[in-house]
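Taken from a larger complex, these chains appear in their original positions, while the remainder are omitted.
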């Protein structure tokens, strides 16, 4: 059937476990049995146990075969992934839950991520596969989750805490509404290699690609120049032209954003806001980043009310209090000067010392 | 292929409780030179603290304008096996349900043509097959189509839509997210596979306001299940939660954003003034056994969500407070088409829907797509006097 196009994804009904097909749309309630384990009960009385397993997201076909093996053994050959890239084993037979968990632990799988836990950080390509990253993705996520593992394995936080990472401000991780966002940033404009520009780039297209109009022709060099004051390091020029790499070992690094939220539970969705403007790229374990994230998580965890998300907690106590409880220094980079800046300024004498 | 150099930095990422992507790369590297070169190029990036990929020309497969991301190493001499290392975006099934059989077929195809490395899944939701040379793209796609896997989106097209687990496993689902997703994906195959728009366009579907696919933050069209009548209450179960130690006053009632609940601790009776409820889900989330969404279900449609490039991130905005969502979903599909048409006509290159609405104004958008203004669309009315009256409005 080669040459066939537009046939679409596999039909979902062909892939659902029998218990799901039978009780489709007829689920009555759920319980959180224990960390990593959900129990859903249908109108019919049927029960479905979900065992959630952390995944590095970047996995080999061997790993996929491994988990298929487990699914054959315990789940009648069915499994699913979550919107945060975790793996879910769906067990209709209660008896199999504990053996499954035992087997998973024995095989070194990470069970958890349900309820008031830190689940799998949504993340991106980084140095693995993209051309504009300001940091690596998988490496930081691994370092951060090793450090925060207890919060994945157990469900002991005041509320959800969603950590996400994106390796440049294109924000493929859509990290901009996360409780804690780790965002790779470039801080230097592209350095121009005139020979490569002359050889490989279509000057007008490159100029057109710059959203801030920072690129001008350099007639003398038959190449380009960048107005450094206008450049916001988006990398669009590099996408068009290999002669304008942005990546720079000292310029590149990580920024930390906090207080975002997606759900409408209690309070509407919120953007994450800048808390730490820059931390250096320090592979393989980015200690500055893991410390910063842990500090924020634990300051929140020890001060927030039950069911209070990071951003809800900060809204209650005020940002001035957030900075002093976390001990994070307040710097000028945190003050907005983009298009909606005035909305972020304080127009009342009512604030805390 | 690179000589078998050491990877001291990456090796440190094999330790610790969290699953290690390094271990996975090494597993693939046993069989695949490309995986091995990837490992070593990555080690180099860890040393240099910069990436070593560059953007390449457009690559792809016959009949498709997208679905493959071209990628080239900037150190091809040292790492020849990743000199060309393109990825496939393969359209995942609704809500990421698989049979082991299908997954194994996928693994076989990918071991045959590619690096043996994948992302399960990409941030948009696709199955990402990570790294194949240009020569393998067409053969690989042909084998994928054999096993019934089609490509997802890339470039200026509709991107692969995604949805939450919804009715398959969640009692909160107010719409059939899996079916709607499949139906929309099939309806818009052409838009998905052949870039034709000013820029990318994303659709994400969540079954309730918890929005488990984060549609409000990262899709041009956010479809979020909701209901129009009253929360269903099972008083006995409410009492049970109380008996089992939930402090209903402080955990539920006090956190209700509209303060439309009251708890009679003596009688263990919860009352809800549904007229004032905004369906935030908090109380239902806490007491799923006792509280359930109403019966008159449908979806709220929001548009415009996106990441920050270039004018700042946007959250989707309500444009249809309530729409029934039943197969074949004609009303929804027609709305999407109408909006795409307007965007297509008016959008500049690389201008997302939300940015266009901001540039031309919500008024122009509503008029063009024929939606009536309602207060549910706004958080608050304008605070500035700069309404430009149209002559016909001034009588």
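For reference, chains read A and B in written order, and residue numbers begin at 1 within each chain.
The criterion applied here is as follows: a residue touches a chain if its C-beta (ideal position, glycine included) is under 8 Å from a C-beta of that chain, and two chains touch if they have at least 3 such contacts.
These numbers were taken from a predicted model, which means no experiment stands behind them.
Peer 1: Only one copy of each distinct protein chain appears here; write out the full complex's composition as a formula using the labels shown.
Peer 2: Beyond the single copies shown, the full file gives A x2, B x2.
In this text, only the chains that are shown with their structure count from here on.
Peer 1: In angstrom, rounded to a whole number, how far apart do the mean CA points of chain A and chain B lie?
Peer 2: For chain A versus chain B, the centre distance works out to 13 Å.
Peer 1: Quick one: in the complex, what on chain B touches chain A?
Peer 2: Against chain A, the touching part of chain B is residues 9-10, 12-13, 15-22, 24-25, 27-28, 35, 38, 42, 45-46, 48-55, 62-64, 69, 71, 74, 85, 87, 91-104, 106-107, 110-111, 116-121, 123, 125, 130-131, 142, 145-146, 148-150, 162, 164-165, 167-171, 173, 176, 178-179, 181-182, 185-186, 189-190, 193, 209-214, 216-218, 250-251, 255-257, 279-282, 285-286, 288-289, 307-313, 315, 350.
Peer 1: So in the complex, the part of chain A that touches chain B is made up of which residues?
Peer 2: 1-12, 14-17, 20, 24-25, 27-31, 40, 48, 50, 54-65, 68-69, 71-72, 77-83, 85, 87, 90, 109-110, 122-124, 126-133, 136, 138-139, 141-143, 145-146, 149, 152-153, 169-174, 176-177, 211-212, 234, 238-240, 242, 247-249, 252, 262-267, 269, 271, 281, 283-285, 306-307, 338-340
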